[in-house]
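Here the complex is missing one protein chain, while the rest keep their positions.
Order of writing sets the chain letters: A, B and C. Residues in each chain are counted from 1.
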Amino acid sequence: MQRLNFDVDVVDVDWGAGVDPAVLRGKLQADYNHEIKAVCVVHNETATGVTNDLAELRSVIDACRHPALLLVDGVSSIGALDFRMDEWKIDVALTGSQKALSLPTGLGIVCASPKALEASKTAKSLRVFFDWNDYLRFYKMGTYWPYTPSSQLLYGLRAALDLIFQEGLDNVIERHSRLGHATRLAVEAWGLKNCTQHPKWVSNTVTAVLVPAHIDSTQIVRQAWKKYNLSLGLGLNKVAGKVFRIGHLGHLNELQLLGALAGVEMVLKDVGYPVKLGSGVAAASAYLMQSTPLIKSRM
Amino acid sequence: MQRLNFDVDVVDVDWGAGVDPAVLRGKLQADYNHEIKAVCVVHNETATGVTNDLAELRSVIDACRHPALLLVDGVSSIGALDFRMDEWKIDVALTGSQKALSLPTGLGIVCASPKALEASKTAKSLRVFFDWNDYLRFYKMGTYWPYTPSSQLLYGLRAALDLIFQEGLDNVIERHSRLGHATRLAVEAWGLKNCTQHPKWVSNTVTAVLVPAHIDSTQIVRQAWKKYNLSLGLGLNKVAGKVFRIGHLGHLNELQLLGALAGVEMVLKDVGYPVKLGSGVAAASAYLMQSTPLIKSRM
Amino acid sequence: MQRLNFDVDVVDVDWGAGVDPAVLRGKLQADYNHEIKAVCVVHNETATGVTNDLAELRSVIDACRHPALLLVDGVSSIGALDFRMDEWKIDVALTGSQKALSLPTGLGIVCASPKALEASKTAKSLRVFFDWNDYLRFYKMGTYWPYTPSSQLLYGLRAALDLIFQEGLDNVIERHSRLGHATRLAVEAWGLKNCTQHPKWVSNTVTAVLVPAHIDSTQIVRQAWKKYNLSLGLGLNKVAGKVFRIGHLGHLNELQLLGALAGVEMVLKDVGYPVKLGSGVAAASAYLMQSTPLIKSRM
Partner (left out) sequence: MQRLNFDVDVVDVDWGAGVDPAVLRGKLQADYNHEIKAVCVVHNETATGVTNDLAELRSVIDACRHPALLLVDGVSSIGALDFRMDEWKIDVALTGSQKALSLPTGLGIVCASPKALEASKTAKSLRVFFDWNDYLRFYKMGTYWPYTPSSQLLYGLRAALDLIFQEGLDNVIERHSRLGHATRLAVEAWGLKNCTQHPKWVSNTVTAVLVPAHIDSTQIVRQAWKKYNLSLGLGLNKVAGKVFRIGHLGHLNELQLLGALAGVEMVLKDVGYPVKLGSGVAAASAYLMQSTPLIKSRM
């Protein structure tokens, strides 16, 4: 493979843990010559259900007075979790159409700060289709694109944003918080553990559930699909066989989640885990009953 | 209003009861001159969740050797409940696109026996658009219609039937039986009564639930919609305020039903009925876990 | 058949002719006792391409000081031709979703004047599903319907009206006028006659073209469909075999019409009529070039 002409210092963490600000601080403080050009971080880690605290990471960079760009993978967060491009001085944020926007796969959406745009002018990475500058040049001419765009997905994006604005972005984020919390209460009621190692990192868009050692989580996912038409997420890589994941983002409401939780209960019992049917649904319902608002616009 | 040029002898029954075969037998036996031209019956009564036993009614007509036509309203039954046009010698059966076929509203579907077609030749009822004979005449010319048809719904009908045939009509009926039974178990777990007065009449496509006297079922339906985006059916006419209805027909699976049942539990508690959250879901789940088959075609 | 409890005095006209105001005047003037309850007229006759002059018929009724209701079939006119419910004091107007609104078949749209609503209260015609009063009663409760509505078509209607309002209803009518005129110029260039007997009746939504006696218009329609995927209208009833029809209403633009006209030219030649290819298109184009406006909103 051709080498990237820059070094990447990957900081591994335990699967289930988030970014440690102390490690970031150490690296930046040791970088006297500002050779670190960018800090790259995933806002919400889909495989383990870990949400990193971007505000805290931003404050670390600021405290170190380090000029590195802050690049954020917001694929499973933007449009569902609290995300503040300007306030947190994110330099590049990325998301996709198929997560919180509830659209088909196909659009990558990128937002870049003036600082990032400036940096891209001298960047030497190999790029053609994904070169921002071609897009910026065409945008100035009106609704033009350097390459044939997916008009259908752009119309879909318009509709997806309308849905979000109609509900209110704050309400959307609050709804994801509600659904995430309800899911964690169900997991607790089942006597199972969240893959996320500390409450400060819990994710409101996906919950990775650890299964007891004698159960293969792959079997849970397969049974859920084949018997109940329920799509759970597989455990990936280091947690393969050890976790299954419940996604709860996008155009999803309380009863759809409760239906999924009821399905998980049956599957758990099907594979031999001694869950009390209805226990997770009851725990989630008790919370949702209190927290779900009336939608006044419904007649 | 213009008078119909025939008499209609409406046989009322209690709301929640089905057709009494003895009454039918009495009427037919008393009709020495065969002035009764048709017996009209609703297969599944949507307002009360009552399914009539068509086979039994057929056998009554046969036993009386009465030549009356048997006309069946199968709107909320055909494609979901066991229905046998030929075996039960139904003369006219009617259904709509928007029930078991899961299509948008818009198509009325009618099936007539040779005996009914013959009778229609001398029938004197006023009709233009709905005159079978115009349709039959055009069908003979190929794919033609006397009036502009709704092509989209006809394509939709093709797709809806493909879904049913793919699942297997017997499996579709079995699934509705499963969903109906699960719903009734939940109602029982909540300590509530089914509007249907006898188990022999319970409906597998809709369950009408009686609420305690101090609760207005309209409030339940409104709260379900405004808070949980859940469409329950209102009590109609004689049972207005006294029942709410849970529909469970068409393209619906186990987890969608369980989500709806979880919603009903929260709504019941919201309006002050002392339901134990999770109790109905648990009762339904325990049964569904045992009875839901693996779908082998899912990979 | 059951008799209607009112008499219908059908005034036949030649196929290709419109309503003769003198005949209407005569009938109304002779009706001293005002036994005529309603004047029923088709605004645009689809089979022959005849548009009646509703304003003139209204003035005849007014001049006679006759209280009859004016009921209009506007199926192939409303939304495409100039139609003025209030100014022409139309009492009942009817149209369908599948013509000028460019929607699928399925909605009947009716508009009634206060006078018509009043009359309906004492009307004795047999009706259930189509009884206005049930609809009016439910409308007052909010967005409710006495029967299950076709939500999809109602959303479609909203979108269809948005398209019309965006173009501007006056522009829509002007566009139909342009397309109708262009079609008639093409027919003239082909050396063929319009079925409409007088220019005052020509229709801007459909043109019925008379074919020479030795040609069967059915063959033209069939060839157009089988060879060029072009849907022409058959001659119906009295003009079967003698005319074919070119529809030009709804969501249709100049180039789509020119494509259709080019197709008709080829078909005419295919069936042995000695048309000069391109002649109709040239005549229509020369006119359209002058009359088609720039759409300023297109970038």
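Keep in mind that, in the parts below, contacts are C-beta pairs under 8 Å (C-beta built on N, C-alpha and C of every residue); 3 or more make two chains touch, one makes a residue touch a chain.
Because the structure is predicted, anything quoted here is derived from the model rather than measured.
Chemist: Please pick, from A:Gly106, A:Pro212 or A:Pro293, the residue that touches the omitted chain in the full complex.
Modeler: Final answer for the missing-chain contact: A:Gly106.
Chemist: Out of C:Val13, C:Cys64, C:Cys111 or C:Met266, which touches the unshown chain?
Modeler: That would be C:Met266, which touches the missing chain.
Chemist: Which candidate, A:Thr148, A:Asn237 or A:Gln290, sits in contact with the chain we can't see?
Modeler: In the full complex, the listed residue that touches the missing chain is A:Thr148.
Chemist: Of C:Leu101, C:Leu179 or C:Val281, which one is in contact with the hidden chain?
Modeler: Checking each option in C:Leu101, C:Leu179 or C:Val281, the one touching the absent chain turns out to be C:Val281.
Chemist: From the list A:Ser59, A:Gln98 or A:Ser291, which touches the chain that is not on show?
Modeler: A:Gln98
Chemist: Tell me where the left-out chain touches subunit A, residue by residue.
Modeler: 1-2, 4-5, 96, 98, 104-106, 124-127, 148-153
Chemist: For subunit C, which residues touch the unseen chain?
Modeler: Its contact residues with the unshown chain are 225-230, 253-260, 262-263, 265-266, 269-270, 276-279, 281-283, 285-286, 288-289, 292-296, 298.
One rule holds for everything that comes next: only the chains that are shown with their structure count from here on.
Chemist: At what distance in angstrom does the C-alpha mean of subunit B lie from that of subunit A?
Modeler: So the centre of subunit A lies 44 Å away from the centre of subunit B.
Chemist: Quick check: how many Å separate the C-alpha centres of subunit B and subunit C?
Modeler: Averaging C-alpha atoms per chain gives centres 40 Å apart.
Chemist: Hey, how far is the Cα centre of subunit A from the one of subunit C, in Å?
Modeler: 55
Chemist: Among the residues of subunit A, which ones contact at least 2 other chains?
Modeler: none
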